[in-house]
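Report on one structure; see the data block that follows.
All protein chains of the complex are present and in place, except for one that has been dropped.
And then subunit A:
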Amino acid sequence: MQELLQSLAPWLNDNAIFTPSTLAQYWEGFVNTVQLVFISLVLGLFLAVPLAIGRASPIRAISKSIWLFTWVFRGTPLLIQLYIAYYGLAFIPGARESILWPLIKDPLYPALLAFTLNTAAYTTEIFYGAIKAMPRGELEAARAYGMSPMMAYRRIILPSALRRALPAYGNEVIFMLHASAIASVVTIADLTGVAYNIYARFYAPFSAFIFVAVCYMVLSFSIQGLFRLLEKRMLAHLQPR
């Protein structure tokens, strides 16, 4: 990376703002954003599958409590969830003395916690919707074959529902990427945080923020393209012939 930036230097000669050093900062912000979004998406996905199954459960206590979780996390701004995770953990009496303090002190972990739970809530509802929309005939066929509910989920419901949820999940991924911009308010140097620092140093809002806007756009369109490809492959059986 360092060499690449050095080789760019001659072209940046007359540019006061985009020097190798600021570009290196942007690169760091890019890595932080991608890391944060990717980890919370993966963790959220693993949480969402069992939660969606629970949400579709006939036992009311289970489905209602999962509904409450998704209602609260989808009904309040992510910023509040981030503040609760960040300040809430740090200001618990005795937190500073506990062995977990190194984890709490680093804003990355509270941010990961808030982002993971938030995306888990949205993804749960997406998967639940897909499970609900299962064609009745397929469920009845599974039962007629004597499949237990476990086996029906594993062999029939999940493979079909997760595929059909793909387009909505793609939107959620992009939503998460955009939502992650608020990580900068808890002092994480993500793309937006870096852009803000560079704006503050050079007092150049247009260069600093338009550059970062283009970065986000490139990321968004790449994700969109990736999901189009995935959909083409995994939903091929649903395409009109």
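What we mean here is this: a residue touches a chain if its C-beta (ideal position, glycine included) is under 8 Å from a C-beta of that chain, and two chains touch if they have at least 3 such contacts; residues count from 1.
Here is the rule we go by: contacts and distances are computed from a predicted model.
Note on the omitted subunit: UniProt lists it as "Histidine/lysine/arginine/ornithine ABC transporter permease HisQ", one of the names in "Histidine/lysine/arginine/ornithine ABC transporter permease HisQ", "Acyl carrier protein", "Nitrogenase" or "Cytochrome ubiquinol oxidase subunit I". In the complete assembly, the contact with the undisplayed chain comes from A:Gly75, out of A:Pro58, A:Gly75, A:Gly146 or A:Pro240. Only one of the listed residues, A:Val34, A:Ile84, A:Met134 or A:Leu158, touches the absent chain: A:Ile84. Residue-level contact of subunit A with the missing chain is found at 71-72, 75-80, 83-84, 87-88, 91, 177-182, 184-185, 192, 195-196, 199, 203, 205-206, 209-210, 212-213, 216-217, 220-221.
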